[in-house]
Structures are given as C-alpha cells and as structure tokens.
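Below is one structure. I have some questions about it.
Excluded from the complex is one protein chain; the other protein chains are retained at their positions.
And now, chain A:
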Amino acid sequence: MGAASIERFQKRWQQSKYMEALLYVIGFGGFVYLLTHNLFYGIIGFMVSAGIALFVLKPWSISSKNAVGYIDAHLPQAGFSSGLLLSPSNELSDLSKLQQFRVASQLEPVLSRLKPPHNIFKATLVMFGLILLGLAGGFILTRYGGSPGGNSSTKKQITFAPKDSLSSATKIPELIKTTITVQYPNYTRKSILNTTDPNIKAVQGSNLIWNLEFDGNVQAVRMDLMGERIDFTKRDASYQLTKNLEASGFYSFTFKDANGNDYVSDLYSLEMVKDEPPLVQIEGLDSYSYFEFDDDKRLMLNANISDDFGIDDAYIIATVSKGSGESVKFREETIRFKGSVPKGNKQMNLRQPLDLDALKMDPGDELYFYVEALDQKTPLPNVARSETYFAVIRDTVTDMFAVEGNLGVDLMPDYFRSQRQLIIDTEKLIAEKPNISEKDFKFRSNELGFDQKQLRLKYGQFMGDETEMQAAAGAVSHEQGEADHGSEEGEADLLDEYSHKHDSDNEHNLVEEHGHENEETEEEEDPLHDYLHNHSDPEESTLFEKSLKAKLRDALNIMWDAELHLRLYEPEKSLPFQYDALAIIQEIKNSARIYVHRIGFDPPPIKEENRLSGDVENITNYDKRQEFEYQKSFASTRQAISRLETLIQEKKIFDANDSALFVDAGNELAQKAISQPLKYIKILQGLRDLEKAVNRSKENYMEVQKGLLSVLPPLEDIPMKKTKYDSEINLLYLKELGVYE
C-alpha cells in the first residue's frame, strides 16, 4: 500500500518530466516551422529537439530511490524512513515494521499532495517564447529577407489588365488558376515542372502547356507570341494551349469578357535553352607525337567528356594516311573504348591505349585521331569532337615516283613493261640457242615461262578473278611436275618476296597482310579500281570497264599460251603469242588514258548575208518596269517615337491607331529582342503596357520613348530631297555670280 503510493509518486514525477520535455519540443518545433513555413522542417525540428530533450531530462531515470530520497527530504512525516515502505514487511525487523506502518499511515494523506520537482512553468514560458520568436522571425524573413516565398509568387503570376478604361460597374473576369506545365524532353530525364511563373526557361524541344482558369465568362483567349496569335482551346472550365518550344520569344495573353472588352496581360519571356553539345577534351597528349621505327609505338588516350544532360556514346575516329603526294591513301577506323561507354552520364573519363602497330602502320604513315561524343538529344543528337591529334612514325627512306609519259600517275608497276622485255629476252634466247647448252636453254626458257606466269598473274589480279587464275597456275605447276620443283619453290619464294616488296611500297593503302591468300583477295581490283574505275563518271564505269576486262581476259589467255610454249621449251612458238599479248596490253594502256571533254559555247550559225550589214531596223527599244517597296528600318518604331512625342506634348489623345502602331513597333523590336532579351524586354513590356488604359501617363510615354530611342539603330544613309526657299535676292545673287564667271 505504501509502496504503491511511492510508485504513484514516482510515476507522477516521470510524467511531469515528460511533460516538460514535450513543452520544450513543441516550442522548438513550432519555432522552426514558423521560421521556415515548412511543415517538413518543423517535424524534423520537433524530432531532433525531442531526442535532445529526452536525453537531457531522462524521465525514465527517475527510480523509486529518487522518489524515496525526495520524499524523505521534503516530507517531515516520512521521518527519513519512506524507503521502508518499499521493502517487503516480512524482511523487516519488528521495529522497522512499526516504523513502516507509522510512516505509511502518516504519508498516506500527504503524499498525494506532494508535488514532484518540475520546471513545467519554465518550459511553458520557453515554449511560448520560442513560438513568439518564430512568429517574429518568420515575419521579418518574409518582409525583408526577400526569401522567395509567398511574396514574389504573387508578383510572378499572370495578371491581366483591361485594354480600355472600364466603368467600375463592370465585373472584371479574374484569372483564378494558372498552371504552366513544362515537359522536358525525355532524354533530359528532368521531371515535369509545374509552375505559375509565366517567364519560362526550358530546353529546346520541351512541351509547354498553359492552363488558365477564369472566374467569369471569357471569350477568345489567345496567346500573342511575337505577333502570331494562337487560340486557346477550351477544356471544361479551363483554357489550354500546348506548344513545343522551338525558339525564344515573348508572349502575352489576351481575352475578351462577355461584354467584348479586351484584356491583355503583361509581356512574358519564353527562353529556349539549347542543349549544348558534349565537351570533349583529351588530356596529357601532345598534338603531335613522333615515333621511330623501333620505338614502342603506343599512345595513351585519356578523354574527358561532359555534357549538360547526358552522354550517349563516345568513340575514337582514327585515320591512317599512307603514302604521299597523289598516291596518298586514307583509311578510317572507328575504335571503341575499352569496355562499353556508360549511357546517360553527365561526366565521364575514358582511357584507351592506341597501338600504332595494331593499326598496321608502317614508317612514314601518319595517324590522325580524335574523339567523337554524342549526347542523348532527340531526334538528332548533338555531336562534338575533340581536337585532332597526330601520331607519325618517322620514315628514314623516302620513295620517289617516276611519272610515265602517257599517264599522270605511274599506274603500271615495273613488271607490266616486261611483256616487251620478255619478247626481247625470248628473241635473245632463240638467237643464242645454238651457242648455249640445252640445259641452260631449257632453264632460261623455263625462267621466261615463270616470268610470263608472273605477268599473267599480275594482270589477273587486275581482272579481279585472282583465285581462279591462282588455282589455274597451281594446276599448271603441278602438271609440270617435279622438273620444275625448284622453280616452284623459287616461285613461291619469289612471290613471297615480291608481295613483301609490294607491301613496303606505298602504292597500296593496305595494312593488313595476313597471308598470301588473303593478300590476293584483298588486292582484288584494287589498283585499277582506284585509278580508273571512276564511279562518278557513268560512261567510264560501265562501257570502259567492260571492254577493258574483255581485252585483259584475251591478253591473259594469250599469255597462258605463251607461257605454255615457254615451259615446253618452245620459245619460237611462244613468240607470236607474246606479240599478241603485247599488242593487247598496249591497247589497254592506251585505253587507260583519261579524256576530259572540252566544254564550250557553240554559237548559233550566222546567216552570211546578214553579217556586218549595219541594219538595226529589227532592233527595238527595250522596256523594263520594276517597283521597289522601300521601308525604312524600324519604320513603325520610328513612327512610334514621333507619336509618343505628340502624346507627351498632349497634342492628341490615345486612340486605336496609336495602339496599332505600338503593337507594330513591338513586333518589329521583338525580332531583335530574341538575340538580346535582357536589353529589350523592358522596352517591349513598356510598349505592351501602353495597351492598358491605366498606364497611359506622360511619365510612361517618356519612359518608353527613351527606351526606344536607346535601342534603335541609326538610320541608314539615303539621298533625300530637302526643302529650300529661294528668295529673289538670292536668285539675283546667283544670277550675277554666273554672269561674272
């Protein structure tokens, strides 16, 4: 019984502590909320202060011991023995029991009246103090702090004013709700923006939706966008207009009320922000890198790419240039960065080693490379590229090209001329036949046959049906058997050597060299194709090509026979074929010449009898009539300045003509304003404000006129007729001046 009362007291004490904490917390939370006008911050403040208050006050720490101590200290009736009440009576001595009983009976009436120590009054004061402070602080902030709270939001709403002064009886339809929705393009990943601020700034391609709700009956709600009038569509009670943002500009709204009075809003800006192309920078690389032939030809490409909304892709474009002068060849390759480029990042750093050897670069070759990056703009992404960097493998040997007489370019390699050489050698062999041994003769004949084969193969390459010819050649050599084995070996070696030599020549733009087979396929049609097969000239690409091929096919067949006879050690029989082949090759060479048509003017034939007769009777006068509409630059604006001056001088009153003139002037200036909106918006707004009856004051006229004068460009020079009065005295003087001259 006594223990229970002490427990009750302990509870009361704890409750009062909790109460105190709660008061502090409410006070602080209220203070934060009133200061920021934001419930969220208020709640956070509440929670934080609750934590702190509980931690400091520790209401749960009030134990029964504390309670006993307090009771003993404050109640004389307890006789410093209230602790006994907590002890179970069976554990106590008799004296103690007696004391327990006594204390319990004495405490019973007083204990419920004993108040636990508390600071609730102080906490209440603090709470009210904090709330008052919050109220005052919030008031000061909104008033002077210029916090972008409720104060400016009222300013940035669409406001309408009547165009003409109205009788006060007329009820002005009010705009009760404005919502402007800005839907950014998907790729920007920006959320839809709902605003009431009519000055809009958005990314190109954004979708803008204006939703206006009026209180009262209105008609013909329109948007006036730089002179273009767009009607709103009525949807339920509101008016809606959707527009895709394609250009910056200025706009205002107009509407009519039920009585046909016009209303016009202020002028608002519509600013289009262009999606900037990505910015690509390559770091730590000289614009020119030089390598010796035996260097480790590696470059480390370190690219920093950033974009305002997100990068879609990035890669390296590398161009290898081989050769020089007219035979320079370019090969472009796209190199992806190691690992995939993460999409949609605004900033990324990419690294990629470039191995020149892997690019099949030889000494003297140059590599140009840059990094290209695309952003996620739709439909067409913005493309940006870095600066171009160069890597060069130094060449110690420079090849010179000989220019043949009949072609601008030394098109035919050396072995092409050897058909004639073959004939000379064959004839020489025939002539020397009696003087040399048979083996020698056969060897030389076979050698010539091999040369002939080489020549045929080479021509075959030009034909483009290499593999077939190669197979045929193989067959032949196989047919020829073991006798020619060494030669066959030599052939392979020779071919090998030959093809290597060919590669190191800078005539071909080939870098790849996987093997002979590959080489053959890759070399298909190559030299002639590049030089002769000119697709831009339809005549050349069809007719010429076909006849050439046919001829070459003939020549190859003939060479085949020539080789056959040489291999059979019958140079005499081979010779006529060789001559035939030479003749056809000559023809092909000639047909490889490029002709340019002479283009000139063919005058119509003149009748002899009419020449130099001096007869101009049939020639008539020629009349031409033309009208030019000359308009001074900013004619309406200039006129508006004059009109404003008369208005300022109060020589006339504002009428509909003035209104039309000012609208014209505004539209004229709006064109210019797009490039420098800051400079013009105020003037445009001023001009637009003159639409409203309330703004037609002398001060406003002067203000607008000053603005117009400040932005107008000077008039261009035009000769003009001036006025002059010639008095008699003047005329007499001028006449006399002439007489005495």
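Simple rule for what comes next: a contact is a pair of C-beta atoms (placed from the backbone, for glycine too) under 8 Å apart; a residue touches a chain by one contact, two chains touch by 3 or more; residues count from 1.
To be clear about the criterion, contacts and distances are computed from a predicted model.
Its UniProt record calls the unshown chain "Aerotolerance regulator N-terminal domain-containing protein", which is the correct pick from "Aerotolerance regulator N-terminal domain-containing protein", "Putative phosphonate transport system ATP-binding protein", "Succinate dehydrogenase/fumarate reductase iron-sulfur subunit" or "Peptide ABC transporter permease".
Listed residues A:243, A:256, A:433 or A:638: the one in touch with the omitted chain is A:638. In the full complex, chain A touches the hidden chain at residues 616, 619-630, 637-639, 641-642, 645-646, 649, 702, 705-710, 712, 714-729, 731, 734-735, 737-738, 741.
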